[in-house]
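Every protein chain except one is present and positioned as in the full complex.
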Amino acid sequence: MPKKDNLELPRIVKILDIVEENPDVKTIFFEDDFEAYPGQFVMVWIPSVDEVPMSVSYLGEKKGITVKNVGKATSSLCKLKPGDKIGIRGPHGTFFEATGDSLLVVAGGIGIAPLAPLMENAHNIGKQITLAFGAKSKSELLFINRLKGCSRELNISTDDGSLGFHGFVSDLVEDILKKQSFDEILCCGPEIMIKKIADLAKLNGIPLQASLERYMKCGVGICDSCAIDGFHVCIDGPVFSGKILSELADFGRFRRDACGRRVEL
Amino acid sequence: MPKKDNLELPRIVKILDIVEENPDVKTIFFEDDFEAYPGQFVMVWIPSVDEVPMSVSYLGEKKGITVKNVGKATSSLCKLKPGDKIGIRGPHGTFFEATGDSLLVVAGGIGIAPLAPLMENAHNIGKQITLAFGAKSKSELLFINRLKGCSRELNISTDDGSLGFHGFVSDLVEDILKKQSFDEILCCGPEIMIKKIADLAKLNGIPLQASLERYMKCGVGICDSCAIDGFHVCIDGPVFSGKILSELADFGRFRRDACGRRVEL
Amino acid sequence: MPISDCDKMVDIATTLPGLKLKNPTILAAGILGETGASLENVAKAGAGAVVTKSIGIEPREGHGNPTFVETEHGIINAMGLPNPGIDNYKDEVESIIGTNIPVIGSIFGADAQEFEILAVEMEKFGVSALELNLSCPHAKGYGAILGHDKEKVLEITKVVKGAVKVPVYVKLSPNVSNIAEIACAVEDAEGDGIVAINTISAMAIDIDMALPILSNAIGGLSGPGIKPIGLRCIYEIKAETELPVIGVGGILSGNDAIEYIMAGASAVQIGSGVYYKGIGIFSKVCQQIQEFMDAHSYKTIKEMVGIAQKG
Partner (left out) sequence: MPISDCDKMVDIATTLPGLKLKNPTILAAGILGETGASLENVAKAGAGAVVTKSIGIEPREGHGNPTFVETEHGIINAMGLPNPGIDNYKDEVESIIGTNIPVIGSIFGADAQEFEILAVEMEKFGVSALELNLSCPHAKGYGAILGHDKEKVLEITKVVKGAVKVPVYVKLSPNVSNIAEIACAVEDAEGDGIVAINTISAMAIDIDMALPILSNAIGGLSGPGIKPIGLRCIYEIKAETELPVIGVGGILSGNDAIEYIMAGASAVQIGSGVYYKGIGIFSKVCQQIQEFMDAHSYKTIKEMVGIAQKG
């Protein structure tokens, strides 16, 4: 980890717009002049509340993070209004790199956040993209128009069958892989899902890149809070290759809580 | 005083040669890659002894300081041998600039140290140099061959008449100025002598640059130890114009001791 | 927005007990303060007030050279309180009294009696306030050795307060386990304010010579690297006392000054900044403070004092 130029100190940015993507998810747009690659994340400081990792979901001049309200920090984020200020540290971490020509992108719920900009970039340089996007229910989908514009094929699955394939996205992917092959699979979502996709990728001999989540504190590789078998999700990840994932004993099974305890996923 | 690039921290240099200039004066040569102008000084750290200001008397690739043994620090310096190490901070301060074509250089004793390189440089670009060099006695002169090579006229005075003009160098200068005019006078030596030369320069309407000495500690303009009427010899000097000197109430009259007391020269 | 416009809306004047400052920047003790003429230069350069060199009873040479060394993150000095002694200092102070800004007399002594004598003399010279140096970390028997001890701080402050009319500020050392406790002692003694921080005890070693660089081996660290420590001290003091505080330590810019003000300082002092930026630093910092206040709609310094205190 070579030292970066900019200090690891929150840059204060003003919120420009907020878009409600679905009842639980909002995209917060702000102006900041960092350059990020798809899959990288920033540490977002919500003053007097918390600082949490968030993937950069819009990489252009106007940056965006897409937040699912799941607890204290995220609900505070979802309550912010244009003009409010947040602090941004980063971008941090590894990123998705589409090296092949035909890509299978697999997203579970909010896992679409880092994948959407990857798809846009890859589409712009002529890659063929098949998307398999799963959610619990139709109402939890997001970015649909954005995704249509950059995928050759858009497959949706919902656990409750309210739209598209009825079942888990991993089952959908299994079906897709029976019919078609790809140069690469790029994936983000709940770790149990990633694990299943990793198994499928291995079975089908397709290289995988997947983004993991772990509890983060420093975000720069020293506090060990985001450790997974000696790797650090904040600097060695969040995006890992299938090859590395297959060497991680904890992958798909254990995470660390805020105390550093190893707990089941 | 804009901040310099290099830290104000002694650079350790190895002594290459030592030349005995006269019974009390030695030139210590060392390798250091700073660039200095004639009249600038360095702070010389003699480990476990002291750190004292010394003019840079040789400015080429091999740097030199020319030290007169007058006390503890200087006698320690004079005892050093080739291969020994000293610390060098700087160069610091203002410097002599020969702007005119005909120069009168006036040196008293060890005051020749910063003037010799000035003369060499000025001679090399075709300036006409007249030197008036005074010492207590013949045995206290130094650099004579070096000076011959770069002055059109070399006038010597000794207080005891053992060589050249018998009397003070200021009297010699008075004589010279009766016969000849110059574009500029450049001067270094005991302050009483400088004061007399400053008076003569004023009388004759010739611009003056002269180098002063004051007790130095920080060498960088913050400790106030080298103060003279609000100026600091370490950064506003050591080389001052005659115009500024004429505004200094203490010039030629008072100095500050190590406690900051104003004492007579 | 041009400065002239800012001027109309933003007021950077500040007040401290017994002192009105046209701006919150003050020259710190020991920097350019040995001679009256240098203090006058700093006044002309735009400081809101100046503190003198710390003055003792007798003339004192201080430690031998080297007394100054720079590191990558600050400077370390071991001047050792050189000063001409209170009697010889009379002329220096008197030459600047009556110029347009307050002069704060810094003094150091070995005990309450010495402080009392010095305080009375300084007051006679005409200073607007006193600063008791109970915090120099590198002069045996003076400064921090007294300032580490609550009882001594209480005693010295009380004695000086009883002897003079001008406001009395006490300058504290960060080299303690609980600076707020020492500040409380000043409050108990009815001192008028706190100045924090003095330098932090530190050293540098030359590995080539295998020797400490400073003749005294140990000196005091100042400059940009100590700012986070100074801020914490102000924050802690402000959380536990009502006393006005003057913040000092590593201030090089208007933003640094504002951090101190938000931590709780009513004014700031600048020492090493003079080395890093020259004496132009006082007007520059004022300009930057003004610009910040303007951009963030603060009208007075007072509004900002201590607003980063939680709860």
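For this structure, a couple of remarks:
Chains here go by letter, A, B and C, matching the order in which they are written, and residues are numbered from 1 within each.
Throughout what follows, contacts are C-beta pairs under 8 Å (C-beta built on N, C-alpha and C of every residue); 3 or more make two chains touch, one makes a residue touch a chain.
A quick note: this is a predicted structure, and the numbers were derived from the prediction, not measured.
Here the chain not displayed is in touch, across the complete complex, with A, C.
Interface note for the absent chain: among C:Phe68, C:Tyr169 or C:Tyr235, the touching residue is C:Tyr235.
Considering A:Asp50, A:Asp159, A:Asp175 or A:Asp199, the position touching the chain not shown turns out to be A:Asp50 (whole complex). In the complete assembly, the contact with the undisplayed chain comes from A:Lys217, out of A:Arg146, A:Lys195 or A:Lys217. Although one chain is not displayed, its contacts with subunit A can still be listed: residues 1-3, 7-10, 12, 43, 45, 47-48, 50-52, 85, 87, 216-225, 227, 229-230, 232, 256-262.
In the full complex, subunit C contacts the hidden chain through residues 71-74, 76, 144, 148, 173, 175-178, 200-205, 207-208, 210-212, 217-218, 221, 224-229, 231-232, 235-236, 255, 258-259, 262-263, 292, 296, 304, 307-308, 310.
Everything below uses one rule, namely that only the chains that are shown with their structure count from here on.
Viewed as a contact network, the protein chains fit none of the simple shapes, being neither a path, a ring, a star nor fully connected. Each chain gets a centre from the mean of its Cα atoms; the one farthest from the centre of subunit C is A.
Geometrically, the chain at the heart of the complex, using CA-atom means, is C.
We define each chain's centre as the mean of its Cα atoms; on that basis subunit A and subunit C are separated by 51 Å. Rounded to whole angstrom units, the spacing between the C-alpha centres of subunit B and subunit C is 37.
Along subunit A, no residue makes contact with two or more other chains. The multi-chain contact residues of subunit C, meaning those touching 2 or more other chains, do not exist; every residue touches at most one other chain.
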